[in-house]
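In this view, the complex is presented without one of its protein chains, the others remaining in place.
Which chain is which? They are A, B and C, in the order written, and residues in each are numbered from 1.
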Amino acid sequence: MSDPTTPTGGRASPATAQASAGTSDEFLLNVGPQHPATHGVLRVVVTMDGEVVKDLQPHLGYVHRGLEKLFENRTYEQIIPFTDRTDYLSAIANNWAYVMAVEKLLGMEVPKKVEYIRVLMAELNRINSHLLWLAAYGLDMGAFTPFLYAFRDREEINTMIEEASGGRLTTNYFRIGGFIHDLPPAFFPRLKKFLGRFGRAVDELDTLLVENAIFVARTRGVGIISRERAISYGMSGPCLRASDAPLDLRREAPYSIYGSLEFEIPAGRNGDTWDRSWVRIEEMRQSLRILRQAMDGFPEGEHRVRAPRNIEPPAGEVYSAVEGPRGEVGFYVVSDGTRKPYRVKMRKPSFSNFSALPEIMRGLKIADLVAVMGSLDLVVPEIDR
Amino acid sequence: MRDTADILAAIRSRFPRVENRPVDPAPSLVVEPEKLREHLLFLRDQLSFHHLVFLTALDRPAESELELVYRLFSYESRLSVMVRFRVPRDAGRVPTVSDLFRTAEWHERETAELFGLEFTGHPDPRRLLLPDDLEGYPLRKDFTHPNMPRLPEVTST
Amino acid sequence: MNGVEPGSLVLRMPGGNVLVGSLETAVNAARSNSLWTLTFGLACCAIEMMAAGASTYDWARFGFEIPSASPRRSDMMIVAGTVVRKMVPVIRTLYEQMPDPKYVVAMGGCAIAGGPYTYDSYTIVRGVSEIVPVDIYIPGCPPRPEALLHGLMTLQERIRGQTVRK
Partner (left out) sequence: METFLYKLFYDTGALIDGWHAAANAAGAARGWPPLVVDILFQLGWAVAAALFLALNALFIIWFERKVAAKMQLRRGPNRVGPFGLLQTLADTGKLLIKEDIIPTAADRPVFRAAPFVVLAATVLLFVVLPFGKGLIPADLNIGVVYFLAISGISVIGILSGGWASNNKYSLMGGMRSAAQIVSYEVPGVLVVLSVAMLAGSLKMGDIVRAQPSYGYALLQPVGFILFLIASNAEINRGPFDLPEADSELVSGFVTEYSAMRFAFFFLAEYTNLFLAGAFATTLFLGGWRGPLLPPVVWFLLKSYIVVFVLIWIRWTFPRLRVDHLMEFSWKVLLPLALLNLLVTAVLVKVL
């Protein structure tokens, strides 16, 4: 284990990994960038000794679009659609983090009803993202059927989100100061029907994959990361909460109306792959509770506040973060008084969660690489931005 | 678990220049780059700021300097703090903190390649995101690239 | 094109009609009804591609059943997502590795012409047609699964119209 105090950290840099591979019977295996287990374009060069992984070198940048440079060239409103294309599975969380940052810059208060719509949308999006994680994870583990059952429920949520925002995946729904349109009339009846049915669907998916004997055998005790190392790697979201750390921004730094809603933060005990999966299943159940409370307490009122036509926040800087399905999604916006931000830094959870992979994987088998990477629930454009 | 006032007092006593930038509630601590590691170790171990939220730079071409910003968050006291300092724009050297916070390793590699900095003592200073054939530092204000035409200036009517 | 409309059985050659049509229709029918895709999701469009494979839209009905990970066994490469310059050699090698009659479907704005990043991103390739010859363009960001299915059915129509003799 690299001794934390020495600056070099004691990790073999790639040059030596190349040289040492030549001598012993290790061999380098290139996983990706077009490999089924890496959802999207992630390249990992694995130094293997037979089936056991000795060291792992991630190579990134295969979907690097240079967004932070583009943001400096666009006005505040033009940036909103880009935020949900970095992590298309939690588009709502990204929209929300960015819009909240600009609203803080403007010192703008949004009406109660907007907060409720935002919570409703965010929790639906969280379930949607966990469902896709379950589907993709089932595919990696060789079980094809959970993929289809998860997508059946996903389509229902997609229809609800699409009716409200117009987009199934890349919603571009939030605006600075609220929403352009109120929720469609068909939204709540559809939500009621969904809430009634989805509780059983989660149990079904749970038994189909997460409680499955072979799945447990492949994930229990595999890819363990302790709480300290997880925090040191800047991990957040289900990956952090699986290592016995019930830390969730909705509880640690409550934003919007999460302070007044009651729900638990599920936390695993020993931080292995199975705990990361279990935490996500539990989170889906908690999201259902939040959705019910938000639906019951839904206030009347205006669905947006009159924002000025051209948004020119005063010079200053702000960091606002939201608890996305993958972890802490934060936007650090520096404004210089003009219509375009001076600098926007996007803090994305997959970036830090993925950086812990080399340490988790040392000593495990190649088949575990697939299990561990699936449990980290990575979205690649979020890493490369 | 030290309460917030106690922590803020400890910060003020330790750091000479504590400022409050507009809109962001977290206090900004301006430090010298040489004493960065020592300050961060103090914040992490004494004041339990374990979570390095992010680390990035801001290009200040006017003063030909790069401003580096580190944001820390403490799960125990739920406080955030910003540590910032300035470094000369060309051949800026910053001590690495990748051993204090493992997440800093990738954040530093990304900031180095996008801003043109050098993090001394970094275990793996290769490029992280950019293709190898790209010269120049994209996030600098004066970076130009063939397929980056200037957008027509948006006049605020 | 040379005196035969797609799908007809009889071909009028200068020397008299030749019954080559039926072989052609058989070959084209076989090729068009079993297009195996190469899993090649780059970004958001990949999720809509998965949705098209799931039970609500289910492209298995058309015979695209088995998404095979190895280019050797696939006939069609659906480029779904943003194409970045660092990814260009990978796309080209994958295209080379695919056995002949291969087709490329550019799915989504990014694959067609760079999408929302086309104007001033320093790493974007403005459309995958700069790298590999593209047969079908499916606009949308991301296109709905129905749009993807419509694009694939147009590809099937085009294959049925091909001639074997060129």
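Keep this in mind: a residue touches a chain if its C-beta (ideal position, glycine included) is under 8 Å from a C-beta of that chain, and two chains touch if they have at least 3 such contacts.
Computed from a predicted model, the values in this text were never measured in an experiment.
Q: For the chain that does not appear here, which of the shown chains does it touch in the whole complex?
A: Checking the complete complex, the chain left out touches A, C.
Q: Which positions on subunit A touch the chain that was left off?
A: Per the touch rule, subunit A residues meeting the hidden chain are 27, 29, 35-37, 51, 138-145, 148-149, 152, 208-209, 212, 214-215, 217-218, 365-370.
Q: Taking the full complex into account, what residues of subunit C touch the chain not shown?
A: Answer for subunit C: residues 26-27, 29-31, 33-34, 54-55, 58, 60-63, 65, 68-70, 72-73, 75, 97, 99-101 touch the chain left out.
The rule is short, and it goes like this: only the chains that are shown with their structure count from here on.
Q: Using CA atom averages as chain centres, what separation in Å is found between subunit A and subunit B?
A: Whole-Å distance between the two chain centres: 23.
Q: Find every residue in subunit C that makes contact with two or more other chains and list them.
A: Subunit C, residues with two or more chain partners: 84, 86, 120-124.
Q: Of all the residues in subunit B, which ones touch at least 2 other chains?
A: Each of 130-131, 138, 143, 148, 151 in subunit B touches at least two other chains.
Q: In the complex of these two chains, what residues of subunit B are touching subunit A?
A: Touch list, subunit B to subunit A: 21-24, 26, 50-54, 56, 58-59, 69, 71, 73, 75, 78, 80, 96, 98-103, 105-106, 114, 121, 123-124, 126-131, 138-139, 141, 143, 148, 151, 154, 156-157.
Q: Would you pull the subunit A residues touching subunit B in the complex into a rising list?
A: 2, 4-11, 13-14, 60-61, 64, 66, 68-69, 72-75, 104-105, 107, 228-229, 231-234, 245, 247, 252-253, 310, 312, 314-319, 321, 328, 330, 332, 334, 339-340, 342-343, 345, 347, 351-352, 355-356, 359, 384-385
Q: Hey, which residues of subunit B end up touching subunit C in the complex?
A: 130-131, 134, 138, 143, 145, 147-149, 151
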